[in-house]
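The complex is shown incomplete by one protein chain, all other protein chains being positioned as in the whole.
Labels A and B are assigned to the chains in the order they are written; within every chain, residues are numbered from 1.
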Amino acid sequence: MEFFLQQLVNGLTLGGVYALIALGYSMVYGILKLLNFAHGDVYMVGAFAGYAVLVAFGGPTDPRIPVVVLIFAMFLAGMAASGILGVVIERFAYRPLRNAPRIAPLISAVGVSFFLQNAALLVAGARFRSYGTAKMVDPSTGLQWGPLRISIIRIVVILSAVALMVVLHLLVKRTKLGKAMRATAYDREAAAMMGIDVDRVIVATFLIGSVLAGAAGVMVGLVFSRVFHFMGFIAGLKGFTAAVIGGIGSIPGAMMGGLLIGLAEAFSAGYISSTFQNLIVFGLLIAFLLIRPRGIFGVPEPVKV
Amino acid sequence: MPEIGTDRWVAEFESRRVRREGPWGRLVDWTSRHWLGLFVVAAVVYPFVIGGDFGIRVGVNALLLAMLAIGLNVVVGYTGLLDLGYVAYYGLGAYGYAFLASEQFGIHLPTLLVVGVVALAVFGIGLVLGQPARRLVGDYLAILTLFFLQVFVELALNLDRLDLPFVDGPVSITGGPNGIAGVDPMEIFGFRFGQVRDYYFLLLVLVVFLIVGVTNLARSRTGIGWRAIREDTLAAEHMTIPSGRLKVLAYAFGAAVAAVSGTVFAAVQLGVFPQNFTVALLIVVYAALVLGGEGSVPGALVGALIIAMVPELLRTPAGARLLFYGGLAVAALTLVKPRRRLLVVVPGIVATGLAVRSLVTALWPDLVDVEAAGMVDRWVVRFVPSADVVVSVLFIVTIAVVLGIVAVRRRGAKDALVVVGVYLLVLVWENRLVEEPSITRQLLFGALLVVLMVARPHGLLGRPRVEVV
Partner (left out) sequence: MATLELSGLTKRFGGLLVVDSLDLTVAEGEIVSLIGPNGAGKTTVFNLISGVFAPDEGDILLDGSSIVGLPRHEIARRGVARTFQTLRVFLNMTVAENVIAAEYASGKVGAVRSFFGTPAARAEAARMRAVAEERLRFFGERLIGYRLDQPAYSLSYANRRRLEIARAMATGAGLLLLDEPAAGMNPAETQEITRLIGELRDDAGYTILVIEHDMHVVEGISDRVVALDHGVKIAEGSFEDVAADPAVIEAYLGTGGAATK
């Protein structure tokens, strides 16, 4: 039971991260029908930006500012760096290809992904960087509930993931921008004809999605402490899968899918062989795609005649 | 016949446009009609001109990539199936060859038999795994097939410690991360392939055979059916085309082509390793296809040759330098318009370099490596190794400036940015990029893909497509 709960917490943490990444994929897909392969790398850059701030303020062992402020600054830096990067990518790599054949922006995305990975490699080198969270925050602090202990850092991560998603939900449902985003996702041309500045909506979408990915990057750094140039690929793949499982283009779907993948991964690592852990997850995904390709929340596209 | 509307004019305009004039036009026309012959002649001469083994190996890689790209062209370019699991079949072919012609299981079958069996088997696997293509469209198929590839890689990595019933001890099927080494070289009709050159010519024959076959197919009802499916699946079905069957056929055909090239790859390399068949290769194959122009066989060929050969120029520092400064010059020529403004820009770049150098040397003398004595070194700042943070920051600034050049419209500002950008590029190049050739290559590859797509989304030899009306 204790083990089960521990895996549950693991799964929730991972799930929160995947959900945040999935949101970016899903929102962009919803509006541009583009598989933004560079999204995982935007998340990677966020993690590095957090790391840079950490180092700039003295590193984990003796930070020059209070730890709470430092972590806050790291989040801000990660989100800002990723957000700006996302907007820049949209402007230079995707916008010129709005009306090109479908495969062109895909290749362009792959190019951006390649570029970012290697730029990170060039700037930061190939070795793993660690946030060294344990040195920053005493790992034994946190919630103690019977035999189960949840460290304070995990609580922070889960809570901030939830908070970000709530903000996003309110933004999409309650604001004018959110309305414009939904309209654009539904029918870009019609939205443009209704006087919606589609370019602005797309930029906003990239900004929001990338900011969330940047936050996810810092979270992963804080909890799992492994930051490196190639981290975006696998995480991107999983976040992307989460988006698909939830129903690509659907925001609640992305959150749901992220949680499911996180939980599935934590439990299969905990209970089934770790050798075939990835294989099991991939197999499940394939089965899922075959049975319900539109995902949990997706609606099938109507046949147009 | 009444001539109504503008349709006649439109059509004649098109026909006027394709007719090229002048000696240059005639040359282009002639080349486009005889491209296959030209390719064969050049490819036959190539190993003798290039000499060394290394050059021929590059040629082998180029031909392998060409086979992959032409096979993929049938799946993606003709039929419009976004198959992101394509290189898994390349891997299956390679592992298939290794299973049937190495000490792994102690089986050593004749080469032609192995290749035939593997091609057929993978074709069969393609028929099975291609079934979802009947129902899934577009990106959903892409995602699914990407997972096929991931599963393949996982299997190749992990099927090395298998506990099987009735067998003692763990069994290794794929050799895990270490792969299978010591694969037999090929032997056809008693001719034993000893040198890379032998494989080169084998591949050349295969590529030409494939090009002719695919060109034939493209003209047949099957090929036209494929393209109709890509254009409009529903309409194609109403025109009696069995879209499901044809999609699966295209998918399996691509798989079989990839598998055959995989067998040759395994034999050339004398081994197979899981890391040969990852998403990185997938990207390269797609890049080759899209660079050349999807939907076009000569496009796939040209794209593959460029992608496989040009980066090799970056391998030696001299070649890399040549390419870099050449590219920079071309970029400056196209960016600065009218050209006479170069009279200001070029001296500007030189002056910037001298000014920055003396400034930096005066302010932070301990950052500068004064020993460096090349011609460029005397102009550009050469940082000491301990100042690599500075270079990293400058690298990021350089990217920003280069993007700025693209974004800014105002002539003066653009030229100023060109001055700064070119200077920074040279600075970063000399201080960091030259020393990291493999990273630089990837970096340039990524940037090139983006630039290329933006400049020519339909590829070098592809025709612009009309998507929706």
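A few notes on this one:
Here is the rule we use: a contact is a pair of C-beta atoms (placed from the backbone, for glycine too) under 8 Å apart; a residue touches a chain by one contact, two chains touch by 3 or more.
These numbers were taken from a predicted model, which means no experiment stands behind them.
Among B:Ile188, B:Val205 or B:Leu234, only B:Leu234 touches the chain left out of the display.
Residue B:Val212 is the one among B:Val212, B:Leu322, B:Ala351 or B:Val389 that touches the chain missing from this view. Remark: the omitted chain is touched by one listed residue; of B:His108, B:Arg192, B:Arg221 or B:Lys337 this is B:Arg221.
Contact residues of chain B toward the unshown chain are 1-2, 4-7, 10-12, 14-15, 212-214, 216-217, 219-225, 227-228, 231-232, 234-244, 249, 253, 463, 465-466, 469.
Quick note on the criterion: only the chains that are shown with their structure count from here on.
Centre to centre, using the average C-alpha position, chain A and chain B are separated by 29 Å.
Across the complex, chain B is touched by residues 29, 33, 35, 88, 91-93, 96-97, 99-105, 107-108, 110-119, 121-124, 233, 237, 240-241, 244, 248, 275-276, 278-279, 282-283, 285-286, 289-290, 293-294, 303, 305 of chain A.
Residues 76, 82, 132, 135-136, 138-140, 142-144, 146-148, 150-151, 154-155, 158, 161, 234, 279, 283, 286-287, 290, 294, 392, 395-396, 399, 403, 406-407, 432-433, 436, 439-440, 442-443, 445-450, 453-454, 457-458, 465, 467 of chain B are the ones touching chain A in the complex.
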